[in-house]
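Excluded from the complex is one protein chain; the other protein chains are retained at their positions.
Moving on to subunit A:
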Amino acid sequence: MTESLLDIRGISKSFGALKASDDVSLDLKQGEIHALIGPNGAGKSTLIAQIAGSLRPDSGEVWLEGRNVTHHDTVARANAGLGRTFQISSLAMEDTVLQNAVLGALGARHRVPGVWRPVMRDSDLRATAIEALREVGLEEFAHFRTADLSHGQRRQLEVAVALTLRPHVFLMDEPMAGLGAEGSAILVEFLRNLKSRAPILLVEHDMDAVFQLADRISVLVYGRIIATGSPDEIRANREVREAYLGEEDEE
């Protein structure tokens, strides 16, 4: 038995001839940020989807806190403690920012929501929601319609909703995308503190952020993990430099 909270064991997934995940194994330990990097189309989002349960792997297993959840759906995995943010913001756009956060807090209760009591007057839910919004710096925007938020603010709201779930494991797909330099810097600080609450599997394109934040990095290329190690090890890895970091420099 390992101390891994999340354990991915030999996951493979093909779309026709394309191997989007090729025998991928990785794990996430208490208190760490494990970054998953790789060029566009490497299969990062596909892997996240299989961990979150929205996509079935062809083979392999997903273990969460010592339980095999391979055959559990998204809802069951969320209730088992998986908090996910989407690469493309996935929010109730007509609702207010606060309503989206309250929805998360409501989900964290693990029961079918009641049909009678006004939810926005539930002080526990509100407190959880507002606290999460405050943590990501969206408190002032609580009563904005989500559709009226900027792209970056929606990314922050994604993170806030994940916070309201009080998950045991965070899965974050490119949370910094489109945040701008300042926004990214704030989020980097925030995630650095967040990992003590629950470890984070972080998919990220922003290399500066990744090398600042990650305790471990795995590099995914064409669906395969070609290296896993500390930031220094990854930086020094020849194969990684050729396959990925080199390309990045040429862009």
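We adopt the following convention: a contact is a pair of C-beta atoms (placed from the backbone, for glycine too) under 8 Å apart; a residue touches a chain by one contact, two chains touch by 3 or more; residues count from 1.
The rule is short, and it goes like this: contacts and distances are computed from a predicted model.
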Per UniProt, the name of the complex member that is left out, chosen from "Arsenate reductase (Azurin) large subunit", "Cytochrome P450", "Branched-chain amino acid ABC transporter permease" or "Carbon monoxide dehydrogenase medium chain": "Branched-chain amino acid ABC transporter permease"
Selected from A:30, A:90 or A:150 as touching the chain missing from the view: A:90
Candidates A:104, A:152 or A:183 - the one touching the absent chain: A:104
From A:161, A:214 or A:243, residue that would touch the chain that is not displayed: A:161
Touching residues on subunit A - with respect to the absent chain: 52, 54, 73-75, 78-79, 84, 86, 90-96, 99-100, 102-104, 106-108, 110, 112-120, 122, 125, 145, 161, 164-165
